[in-house]
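Data block below; observations after.
Omission of a single protein chain aside, the complex is shown with its protein chains in their original locations.
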Amino acid sequence: MSDILTFIVFILLAGLAIGSALAMVAQRNPLYSAISLIGVFGALAGLYLTLAAPFIAAVQIIVYAGAIMVLVVFVIMLLNVEEEVRRPVRLRYLVPTAVLLAAVLFAEAAFILFYVNDAPAPPSPLATAEPSTTGLTASIGTGLFTTYLLPFEITSILILMALVGAMTLARRTAARPQDLVVPGAQVLPLQMVEPARVGDDTPVRSDTTAEAARTLGLNEQEQTRE
Amino acid sequence: MDWLNNLVGPTVARGIFQFIGINVAFVVVLMIVAYTVLAERRVLGFIQGRLGPNRVGPGGILQPFADLLKFIFKEEIVPDKSTRFIYFLAPFLAITCALMPIIVYPFGPEIHIPGTRIVFPLVVARFDVALLYVLAITSVGVYGIALAGWSSNNKYSLMGGLRSAAQLISYELSLGLSLVGVVLLSGTLDLYEIVGQQGGWHGLRWNIIFQPLGFIIYLISAIAETNRVPFDLPEAETELVAGFHTEYSALKFALFFMAEYVNMFTVSMLATTMFFGGWQGPGVSTFPLLGIFYFLGKVICFLFLYIWLRGTLPRFRFDQLMNFGWKFLLPMAILNLIITATVVFFFGT
Amino acid sequence: MIPMSWYLALSAVLFTIGVAGVIIKRNAIAMFMCIELMLNSVNLTFIALSSFFRDVSGQLFVFIVMTVAAAEAAVGLGIIITVFRNRESLDVDDASVLRD
Partner (left out) sequence: MLRYIIFAPLAGAALNWLVGRWLLKRDRPNEALIGGIACAAVGVATVVALWLAFRPGTGVLISDHVELDSLWTWIQVGRFRADFGLGMDRLSGIYACFVTFVGLLIHIFAVGYMHGDRSFYRFFAYLNLFMFMMLTLVLADNLLLMFVGWEGVGLCSYLLIGYYIDRKEAGDAAKKAFVANRVGDWGVVLGIMLVFALTGSVSFFDKTAAVTGNTAVASALGVIAKMPLDPFTWHALIAGGVTSTALLLFIGATGKSAQIPLYVWLPDAMAGPTPVSALIHAATMVTAGVYMVVRCSAIYSHAPTVMFIIAIIGAATAIFAATIGIAQNDIKKVLAYSTISQLGYMFLACGVGAFVAAIFHVMTHAFFKALLFLGSGSVITGMHHEQDMRRMGGLRKYMPITFATMMAGWLAICGIVPFAGFFSKDEILWKTWSTGALAIPNGAGKALWFIGAVTALLTAIYMTRLMVMTFWGGERFRDTNAGGQADAAHAQAYDKGLAPHDAETASVAGSPQDVGHLADAPTLIMDADEHAHEAHHGPGEPHESPWVMTVPLIVLAVLATVGGLVGIPYALGSLVGGVPNYFERTLEPAVAKAPERGGAAGHEAAATGQATEPRMLSRPPQQVDGASPLSVGEGQQGEPAAERAPAPAEVSMERLFTLVSLAIAALGIGIGYLIFSKRPLRPLPRLLENKYYVDEIYDAAIINPIKVGSREGLWRLLDVKVIDGLVNGMGRAMRETGDVVRRIQFGFVRSYAAIILLGALAVIGYFVFSFAR
C-alpha cells in the first residue's frame, strides 16, 4: 500500500518535473520559462522528500524557488524582456543539432544506467529496517561542520566574492545625468550645473537644465557638448 | 471509541482525526481572518474617531459575509493584453502560499481523546524541518504578488510587484536570521518541540526573555513581509493606486485580500510559537484544550498590534525602506546571531 | 520502494533537457535557467545516491552546489543586466561582437 502510494507520488512528481522542464525549454516567454522552472524545482523538492531528505527539500525551495528564481523573475520583470521574436537567424541548424546531441547524451547516460543496474548490487543498506537519518538536519550539520568544514568555508568565501562581484556589475557607473537640474525649481550650486567651474557655488534657481544654462549664459557650452 | 480502531486500524483512525483536525483548523483560521478584517475596520474607526461598519448584523458582526457575497457577485474584469495564465495563477499562488504554513503550527499540546488510546498533538503535520518549511513557503509567497503585478500589464501594478519582490527578498533575510537565534537556543527546527521547551517558570522561559533583540527584528521584518503599514509600499494608494492588485477585482481580489490577512495571521502564529511560548500557559497541563485558547489569544494580540500600527504610523519612502532593511535590520540580525552563538557556545543552552 | 535507477534516469532526462535548452534558447536568462536545471538534475542524482547508500556526503555536495548556484545567479544576473543596459537585448546571438 505504502509502496503504491510512493510509486504514484513518484510518477506524479517525475511527470511534473519532466513536463515543466520541457515546457521551460519550449516556452518563448522567459517568464513562463521561469514559472515552469519553479515547477521543476517544486517537483524535485517533493522527490527529495520521497528520498527522506526533508532538509534538502526545504533548502531547495528556499534557495532555488525562494531566492534564485525570485531574482530571475525580478530581472525579467525589471528588464521587461520581450518574447523571443521569430526572425531569420543564422543558427537555425542548432536546434536539430541540439536535439540530436541531447539524444546521444541521453543514450549514453541510459547505457551507463543500464550497466549500473546490471552490475552486482552493492550491499544495500536499505535492507536494514531502521529509518534513515541521513536526511535529518542534525546529520547534515554534523557533516558540514566536521568533515566538510573546509569546503563550507570556501563556499562562504565564494558567496562573498559573488556579493562583491554582483554589486560591482550592477552598480550604475557614475554617468553624468542628462538633465543636470531636476525639474521643480531646485536650488543647486553652480559647480553642479557646470562642473568645469569647480569651487563656484553660486546658487542657481531654475526648472530645467536649459533654463539654468540660459540663466548662467552657458548656451555655447551646451551646444558644443551636443 | 476503540471501535474505530478496531474497525480501520490505528493509522487510519489517526488519519481520520487528523483530517477532521485540519478542517477544523482551517475553518477556525479563516473565520478568525474574516473577523480580523472586520476588527480592523472597527478598530481603525475607533482610532480615527468614527464607528466603522456596524450595520450588518448586531454590531456589524455579519459584515465579513456580506463582503464575501459582494466579492463573489462582482464582475470579473480581465485587462486586455494581460498575460492571462499568470494573471489567473497569481492570486491562487498567493492564497496557497499563505495557507500552507498553517499545517505545522502547534495549536495546542497533545490531546488524549477520552475513551480511546489515541493521543495526538494539536498540530496538523509535525516534522523535523518545520521552521524551514515555513520559511520556504513564505519565500515562495512573493511570486503571487510579483506575478500579479507583472501580468496585469499595468505600470502601477508592475511597480507594485517589483517593489514587493524587492521588499520581500530584503526582509526575508532578517526574518530568517532573527529566528536562527531561537533555533540556536532550542537546538531544533521542530516548532512543536520549540514550544514544548518554553513551558514552565510562569512564562519566564519564553524565548522573548532570551531573544529580545531577535524578537524586535522579527516583528519589524514580519510586518514588512506582510506588506503592512508602515511597510505597505507595494500597495501605496497615493503613489501606485492599489499596487499589484490594481487590475484585480471580484473573487481574485478577494483571494489577495484574504492572503494578506492569512499571512498576518501566520506570522503572528510564528511569533507566538517562537517567542511567546505558543500554547503554554497556566493550567495547560491539566486541561490541554486550554492551550488552544492561550495560543489564539496571543495571536489575536499580535493581530491587534497590526491594526494599531496601521492606525497610527505613516508610510516609509521606498529608499528608506530598503536602506533600513539592508543597512540596519540585517546587521542587527547578524549581531544578534553572533551574540547568541557566542553565549550558547560558552554557556550552553 | 522506487529503485534508485528510476531517480537516476529522471536525472538524466532533466539533464538532457537542460543541455538541449542551453543550445536552443537564445535568451540569456533562459540559458541561465537551463543551466540551473542541469545543476538540479545533478542534485537529484546526489540526493538519490546519498539516500540509497545512507551517506550524508551527497547531501552536503548538494548544499555546496546550491551555494554555487546562488553565487552564480547573483553574478550571472548582474552580467545579464549589464549586457542588457549596453545592448538593449538579451539575445546572445546579438552579443557576438568578438566575431567581427
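Which chain is which? They are A, B and C, in the order written, and residues in each are numbered from 1.
Convention: a residue touches a chain if its C-beta (ideal position, glycine included) is under 8 Å from a C-beta of that chain, and two chains touch if they have at least 3 such contacts.
None of the values given here were measured: they were computed from a predicted structure.
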{"item": "Partner chains on view for the chain not depicted", "value": "A, C"}
{"item": "Full-complex contact with the absent chain, from C:V19, C:M33, C:I47 or C:M66", "value": "C:V19"}
{"item": "Residues in subunit A touching the chain absent from view", "value": "90-91, 94, 97-98, 101, 104-105, 108-109, 111-112, 115"}
{"item": "Interface with the undisplayed chain - residues on subunit C", "value": "19, 22-26, 31, 92-93, 95-96, 98-100"}
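Note that in this section only the chains that are shown with their structure count from here on.
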{"item": "Whole-Å gap separating subunit A and subunit B, where each centre is the average of the chain's CA atoms", "value": "27"}
{"item": "Rounded Å distance, subunit A centre to subunit C centre (Cα mean)", "value": "10"}
{"item": "Subunit A, residues touching no fewer than two other chains", "value": "55, 59, 67, 71, 78"}
{"item": "Contacts with 2+ other chains: residues of subunit C", "value": "none"}
{"item": "Subunit A to subunit B touching residues, read off their complex", "value": "29, 31-32, 35, 38, 54-55, 57-59, 61-62, 65-67, 70-71, 73-74, 77-78, 80, 136-137"}
{"item": "Subunit C-touching residues of subunit A, taken from the complex the two chains share", "value": "3, 6-7, 10, 14, 17-18, 21-22, 24-25, 30, 33-34, 37, 40-41, 44, 47-48, 50-53, 55-56, 59-60, 63-64, 67-68, 71-72, 75-76, 78-79, 81, 84, 89-91, 94-95, 97-99, 101-103, 105-106, 109-110, 113, 116-117, 122, 124-126, 132, 134-135, 139-140, 142-144, 147-148, 151-152, 155, 158-159, 161-163, 165-170"}
{"item": "Sites on subunit B touched by subunit A in the complex", "value": "83, 85-86, 89, 127-129, 132-133, 135-140, 142-143, 146-147, 149-150, 158, 161-162, 165-166, 168-169, 172, 189"}
